[in-house]
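In this view, the complex is presented without one of its protein chains, the others remaining in place.
Chain lettering (A and B) follows the sequence in which the chains are written, and residue indices restart at 1 in each chain.
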Amino acid sequence: MIYRHFATVSDDGKAFIIEMSRKTFFVYVLLMLSGVKVMIKKLLYLLLTCVLFSCGGGTVKYNKVYEKPIKSLSLKYAKGFKLDVYKDYKRLSLFNPNDTTKLESEFILLEKGKKVPENLKNIPSIIVPIERAVCLTLTQLSYIVELDAIDKLCGMNSSRFLFNKKVREKIKEGSIELVGRKGNFKPEILMAEDPDVIFVSPFKEGGYDNLKEVGIKLVPVYAYNENHPLARAEWLKFMALFTGDEVKADSLFSSIDKEYNSLKALTSKIKKRPVVFSGECKSGVWYAVGGKSYLAHYFEDAGADYVWKDNLKAGALRMDYESVYAQAAKADYWRILNSHKGDFSYEILKEKDERYADFEAFSLKKIVYCNMRKKAFYETSPVKPHIILADYINAFHPNLLKGYKPRYYSILK
Amino acid sequence: MLKKRDVILLVGCCIVAIVLFVLNVAMGSVEIPLIKILDLLTGTDIDKISTNIILNSRVPQAHTAILAGAALSIGGLQMQTLFRNPLAGPSILGISSGASLGVAFVILASGSFGGMALSNLGVFGNIAITMAAFIGSISVLLFVVFLARKVRGNATLLILGIMVGYIANSVVSMLKFYSLEEDVHAYVIWGLGSFSKVSSSHMGSFSIVIILAIISSFFLIKTLNLLMLGENYARNLGVNVKRARLFIILSSGILTATVTAYCGPIIFIGLAVPHIARLVFMASDHRVLLPATALIGSCIALFCSLIARMPGFDGALPINSVTSFVGAPVVVWVLLSKKKSEIVD
Partner (left out) sequence: MKALIEIKDLTIGYHRKGNNNVVHEKMNGSLYSGELTCLLGPNGAGKSTLLRTLCGFQESLEGDVYIDGVSLKETSNEDLAKMISVVLTEKVNIQNITVKELVSYGRSPYTGFFGRLSEKDNILIDEAIAMVGISHMKDRMVQNLSDGERQKVMIAKALVQNTPVIFLDEPAAFLDLPSKVELMQLLHKLTMETNKVIFIVTHDLDLALQTADKIWLLANDKPLQIGVPEDLIIRDKFKGFFEREGVYFDKRTGLFKIKNKHYRKVAVSGHGFEYTLLRRALSRNGIEPVHNIDAEISIEIIQGEETKFVLSYKDEKREFTYIESVLYCLKDLQ
């Protein structure tokens, strides 16, 4: 049981502990070196308390009192950011969509020429629209591409699959620099690029902490943590704040929203909902997602029942093969997303693990499949929830969308 | 030959192994009533889901545990006797490290360094990993055998084997550094060991190789006994020491390589079970010790597999965490409770 508890300590909890231990040690060493021997214990405790509260990020509860904004950006689904508009500036607040009581970061967005009010000088400010940006995930890229703002991109991470022609060309000619990959970013290149902003993923190790010293703004993007497909798409509006395309973002999103909901309406009256499960077994452990996750929403809106829909987690689920088999053996559909080299097939799936053939979805050939090597999944799907939904509806209820050509997911032949 | 006491104990071990086998098939994260299992065994049809779970998941896994436990224990015993070193295990000559290196090339270096080449040949998933592990461990084994013919002393051979292990590990570290997160994760998971990777269709080839290797290890019993006296005495009694060393290394190597290829590197069993067998049977004669080690090895492996799959954990625990957790305290307790002179020195 202890094992289970440890496994659930969040990554940022661990990061916090590590950070605090590091600071404590640093201060202690400093004191030792400065030769302050007298009352060192008392001094240490005093200093530590001060240091711990003044340094460090901004993981403070969101109860600061600010003056009232003129208006706030209206957001239908997205929970990870808030924008308050004032006379001369805008304040952007960022949250983890799974815990919106805690303010993760905030930025002041200024137009060129405008100045930051005195009382807000301690909040990092960014001049918008920006000229040079670096993005470090494909999700972030998807917004930039959709807003047609590729020219503002000067650097991005190396990723295994990149389909966008324009971006690839720019990388080839050197106007977009590759700055490393997850866990291993190259600070020198980042500094040399001198971007206005670097969009970062909040939970992954970056190795870019020292960039803060150089004055480059690191903006965490929580889009991936949004659990509703439309919420994730709504982050178009977030990106637009930086590229200066607020109006475009708004209209783009409205049409996505409308399209998505009309598709959803198609399935709302369905009485017989097929059962669907997802994931694969790796070394005895089956990795799937919880009932409140992004994927579960898709299934529900597409008129299917996710096998683990009653599960309350939004994140990953680890289960052993037996339990999964017992629950999903009779499921109607099996959704698989992978990056298989070549043509994926039932035979290949069976070779990975013979027991896969025991699932009904396998024997009835009802696997809903997307190959990331062939489809530009990660770099476009965040802004195309309506298309993904249509793909799923087409897979689960083909009669509802006659003549539809699937873009990402289709039934594996 | 075999004393009455030894025979009784061996039969006892068999019974324990059978009981553990049955428990392994009966228990798991999904509850299947014993009656259903009995029905299945007597030929009555039960629901498809339970049938699949029992026949495609539980039985292969228990079967693998029996064979892997026996194989690793015998491999460990052979290494301990050959090198006259109680801390030797089946992987001491770097064979597991070789397997790890092979697998690292498949999992970690996908795309670069010629990795994933096996997938280009149309071989995927577990098969690719198994083959890579085999190639890696057999390469190391052949290298060690080659060295054994050139080198006189055992200590030199041991150190060379350990060095090979270090080199393989350092190459793997380098590969890890340049790999994607999920690939490193997959590699780590492989390294934790699993008895569930041998599917029903591969069970045949796996079983045949292991059983043949175990049978051939019995032919080395007399040689092992004589080697216990020391190389000079053994030579005087007619043992061709160089050839004997070669055969023992080959036998242990094949047992270890096969298990590692199919199950990942399983730690601790090969090292601890020979000691447990010596203590339970109070014998040094390999005519008793070899079968005893094999049986106890199967029992321990079945036991660890049972614990790893107990309901209550999110998915099965990796085997290696259970083997060390369960076994190490046992050995420590046994060592502390017996007089020093009774333990192999």
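In this section, a residue touches a chain if its C-beta (ideal position, glycine included) is under 8 Å from a C-beta of that chain, and two chains touch if they have at least 3 such contacts.
Note that this is a predicted model, so its numbers are computed, not measured.
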item: For the chain not depicted, the shown chains it touches; value: B
item: Identified contact with the non-displayed chain, of B:225, B:298 or B:320; value: B:225
item: Touching residues (missing chain, whole complex) on subunit B; value: 1, 218-219, 221-222, 225-226, 228-230, 232-233, 235-240, 278, 282-285, 287, 341-345
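The criterion applied here is as follows: only the chains that are shown with their structure count from here on.
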item: Rounded Å distance, subunit A centre to subunit B centre (Cα mean); value: 42
item: Residue ranges of subunit B touching subunit A (in the complex, touch as defined); value: 28-30, 48-49, 52-53, 56-58, 116, 119-120, 124-127, 180-181, 186, 189-190, 192, 194, 196-197, 199-201, 264, 309, 312-318
item: For the subunit A and subunit B complex, residues of the former touching the latter; value: 1, 3-4, 7, 160, 181-183, 282-286, 317-323, 325-326, 329-330, 341, 348, 351-355, 358
